[in-house]
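Each chain you see keeps its place in the complex, though not every chain is here.
Chains here go by letter, A and B, matching the order in which they are written, and residues are numbered from 1 within each.
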Amino acid sequence: GYATLDLQREARTGFPEVIYGEGKTSEQIFGIFNKLMEHHDKVLATRVSMDKANYVLEKLHIKYPNQTFYYHEAASTLHWINSTFQEKWKKGYIAVVCAGTSDLPVAEEAAITAELMGNKVERIYDIGVAGIHRLLNKARLIEDANVVIVVAGMEGALASVVGGLVSKPVIAVPTSVGYGASMNGIAALLAMLSSCASGVSVVNIDNGFGAGYFAATLTNT
Amino acid sequence: GYATLDLQREARTGFPEVIYGEGKTSEQIFGIFNKLMEHHDKVLATRVSMDKANYVLEKLHIKYPNQTFYYHEAASTLHWINSTFQEKWKKGYIAVVCAGTSDLPVAEEAAITAELMGNKVERIYDIGVAGIHRLLNKARLIEDANVVIVVAGMEGALASVVGGLVSKPVIAVPTSVGYGASMNGIAALLAMLSSCASGVSVVNIDNGFGAGYFAATLTNT
């Protein structure tokens, strides 16, 4: 068949396999989503376009009329939590910070993933370094988190500045916001990897999901 | 002067400023090291060549005859802990895994940094994916850690495999080991950022220090 599901992943890594929606047909997404529902209490699919989501949701609603499914348009995520589910993860407090309004979709993907994995998320949006005082005003709120996710495009400088301000681990997410020398996020990616602040680690460009997931494993350490 | 030390960094981020040895003269390294010793109980300098280390150590020994200084040749780190110092950080258990013998210098930089920040480190070296059973034999030992650092050059596949095996956060360090298409670590860097395993975040090429530091902030969360 087209899929060999990794049904032991939750046992090994603490969370079931997540569906990567890009490059899959609507039928394949539905098929895998459905199969995962039979073995887990939570299912998450990322990078699901509106069109595919409509198709999948329709078939899911028919098959599971008593369950609720969530599609977030900005974040392009589709997920389900079993109504009977009791959270087992240790609740952490995660700050999701982003530099500009244009970074919002990636920040939301991170926030939704972290919440789905049982964490409390504080969204602190549009506080990029061009107006550093916006960040300094929020420094306390950020320091209070267990982990900080910093989402930024263009030059991605926000990650370094936050990294130098707080004692908590900072997970940097470069975004593809920008043009020309931003090179679809490469500038921010290289900048974040080269950060002069210690305690910053990085995930892939636009990978809000990866940052949210990594943050959740941290709070569970 | 040539330096404006950030003496409040420990108060803000939990650890004093760390000296980046490359591009500094021996005299500058000594000057900054000496100054930091006056305000802190630990001082770390990274990327200090043997030549520079010899110069700096000589001047430090003369000035502080009763203190011990450590230079690690493979890792190129130079550090000092005040004999009177009592560890304040929460002790964590960190696994440092590397793919091949050639990755050892970077792995050691990570291990030394994590230890200096008060953690217990388990070194698990030379278990790259070309012989996957070497890794599977150590899976338990790795899962028991609070955080896992994976150091690998060439294609850097070890990070993905470890990421899929354990529930703990994995910090991947690409190394510049390899040639040709390895592009001085770019291949491993891109691969680690593109990992199909969730829960993997990445630091700069050969940045063992950054991985060790980040891991330490995690165990302190």
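Please note the rule applied: a residue touches a chain if its C-beta (ideal position, glycine included) is under 8 Å from a C-beta of that chain, and two chains touch if they have at least 3 such contacts.
On a predicted model such as this, the values are computed, not experimentally measured, just so you know.
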Complete complex - number of sequence copies, 2 represented
8
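Going forward, only the chains that are shown with their structure count from here on.
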Enter the angle, 0 to 180° in steps of 5, of the rotation superposing CA atoms of subunit A on those of subunit B.
180
Take the average of all CA coordinates in subunit A, do the same for subunit B, and state the distance between these two points in whole angstrom.
27
Listed in rising order, the residues of subunit B that touch subunit A in the complex are 9, 12-15, 18, 92, 146-147, 163-169, 171, 189, 193-194, 198-205, 209-211, 213-214, 217-221
